[in-house]
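I have placed the structure first, in the form of structure tokens, so that the comments after it can refer back to it.
What you see is the complex with one protein chain gone and the rest in place.
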Amino acid sequence: MTRQPAIRTENLSVTYTGNEDVEAVTGVDITFPENQLTAIIGPSGCGKSTLLKSLNRLHEIQPNVEIEGDVVLGESSIYDTDDPAPEIRRRIGYVPQTPTPLPLSIYENVAYGVRLHGEYESSEELDGIVETYLKKVNLWDEVHDRLDTPAASLSTGQIQRLCLARSLAVEPEVLLCDEVTSALDPISAERVEETLMDLKDEYTFIMVTHSMNQARRLADDVVFLYLGEVVERGDVESFFQDPTHERTKQFIGGHTAGRGTDDEADGAEDATDGADSDVDGDTTRSPAMVEK
Amino acid sequence: MAESTDTPRLGRRLRIERVSELWLRVAGYFAIALFVLIVFTLVHRSLPLLSEYSVVQMLTSTDWDPSQNSFGFLPAIVGTVYVAVLSMLMGTPIAILTAIYIAEYAEGRTKTLVSSFIDVLAAIPSVIFGLVALVVVVPLVGDYLAPLFGSSATGLGILTVSLVMAIVVTPFMISLSVESLEALPDELRETSLGVGATKWETIRSVLLRAAGPGIFSAVLLGFGRVFGATIVPAMLIGGQTQMPDSLFATGQTLPSLIVSDFGELMSIPITQSALIFVGLMLVVVVWLFNFGAMLLQRRLRRRWQY
Partner (left out) sequence: MDRYAKQRAFGVLARAAAGLVVFVMVVVIGVTIFRGGRVLLADPSIVISPPGSRYELEGTGGFFHAVLGSAFIVGPATVASMVLAISTATYLQSDYSSERFSDAVNMFLNVLWATPPIVYGVFVLTIVIAVGARTSLFFGIIAIAVFQYPIMTRYIDEALRSAPDTVRESTYGLGATRFETATMTARAALPGIVAGIIMGFARGIGDAATVLFTAGRSTNMPSGLFEPATTLPVLIFDNSMSFNEEVQAHAYAASFVLIVVVLGLIVVSRLLAGRFAQYVPGGRHA
């Protein structure tokens, strides 16, 4: 198992300026290994999305956001660089939570990024690229006969897989997935997860998720973010079976019971209100934590 | 993974980005520049007149005779005010009632149909209203209404213009009022009806009060519209720059003054300046109404947080 870092952060902090300064992410040092799926978990509003977006400078499209520290892709920083942001984002892609088709046909959706960056030589090559990636996300059989119809006519689950194909067609080094199954029904979510499982050895995925079970199912590594700080990180087995920190134990304990279908009830831990009052209390106490 | 970048292509995209940013920035400031330019031009060109004659004197004199360099704007001002007030008196109740009908009573197909009719009415050019009025309203007023009141008017005049302007401005006020009413949360209606109020009582005490600022600003904007109307008065007011002595009298409005006396007179600098000054007056009044309406809208939004 290669554990070379594909991308890592160095003492990264993200602050939302405005009426008051809110530090969403504080002093985060993580390495994300190559060709693995790393899940970022944590309670709502603790900065997961903010952290994710800072990995490809996506937060820069909003005003009032400040960064300290650095993010390093391979050997070079993505902040302290001459490369323009569009170039960075070609190498580090982002898939949002809401399945969003571009107002184009199915074919053009997948081809969009490829055309943008000019990564093809002929229209035959482009056809091939579109076919390859639609196959990778298991959409080809469903849509190959209607590639020129508007992408918006697909079902939500299909759209999200299309979004994955679209992002992958650009051949990024890293793909950031922001709760990509949260907006889907269980069956569609399952298909997207299947796709991610198929692909996770080929690409470096960094995935934000609010579902512990999803993290368990898909991830190779897990990072637990709490109130903008990394509490614990480790490979998925040791993380869930033998967490080191108290907070991690509380978080996992409160969230394992009663979630998802294939669940082992770890000893009637309906303790979301009981032993986890700390976690919940802290969570609700952070109104200033702006997730997005 | 693909690492190499197609640098010429990226370079070109970045150049497009830079150039487009420049152009978009210019476009962004264009609106402000246009506004400033209009104000500046109108003021600058009014100066010849203003530097020679007293503003107060011109605004209160009833003698409009440019050939004699006599610039009394009062008849036109009075005419404009008469028309504006009359049309609003006639149009506002109809507009509010219709808006209430659309927002609170109409349903489904009827509602879409009536709304579409309003939209169509709002899109009809005012010159067509003028033409139809010549054939329908003028005879009505001249042959039937005026004799009723003992007047021997021709049918062209203040009343006719007001009637037609009421029709022209109403659809606009209806659309805005409907918007205000429909923006109100359903809970408002539910609460009122829930304590046993009738629909009418709900509308009167609750909804109108809540949508009040929005409707009032619609009225202000309508007022501004009537004030600035050119074509309908030019066609129907009779074009006599004199003080109107009755509703049926002919008269003049500020815009129709510009229309009727423009032409050869524009070649004489001082008259030019006078007519531009009329334009300036118009624009100032209308803009004041608009700022008022906007302030009201802002207060409405703050109060009800839409």
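First chain written, first letter: the chains are A and B, and each begins at residue 1.
Criterion: a residue touches a chain if its C-beta (ideal position, glycine included) is under 8 Å from a C-beta of that chain, and two chains touch if they have at least 3 such contacts.
What you see is a predicted model; the values in this text were computed from it and never measured.
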Seminar exercise, completed: Among the options B:154, B:242 or B:290, the absent chain makes contact with B:290
For this session: Specify the residue from the set A:37, A:126 or A:170 that touches the hidden chain.
Result: A:170
Exercise. Considering the whole complex, which of B:42, B:58 or B:145 touches the chain not shown?
Worked result: B:42
For this session: Touching the absent chain in the whole complex: find that residue among A:7, A:40, A:73 or A:95.
Result: A:95
Problem set entry | On chain B, residues whose C-beta touches the chain left out of the figure | 13-14, 16-17, 20-21, 23-25, 27-32, 34-35, 37-38, 41-42, 45, 93-94, 97-98, 100-102, 104-106, 114, 117-121, 123-132, 134-136, 167, 170-171, 174, 198-201, 203, 221, 224-225, 227-231, 234-235, 255, 258-259, 262, 266, 272, 275-276, 279, 282-283, 286-287, 289-291, 294
Seminar exercise, completed: Across the whole complex, the chain not displayed is touched by chain A residues 56, 58, 61-63, 84, 86-91, 93-98, 100-104, 112-113, 116-117, 150, 152-153, 163, 166-167, 170, 176
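Throughout what follows, only the chains that are shown with their structure count from here on.
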Seminar exercise, completed: Expressed in whole Å, how far the mean CA point of chain A lies from that of chain B is 53
For this session: Sort out for me which residues of chain A touch chain B in the complex.
Result: 84, 86-87, 90-91, 116-119, 171-173, 203
Seminar exercise, completed: Given the complex, residues on chain B that touch chain A span 1-3, 5-6, 9-10, 13-14
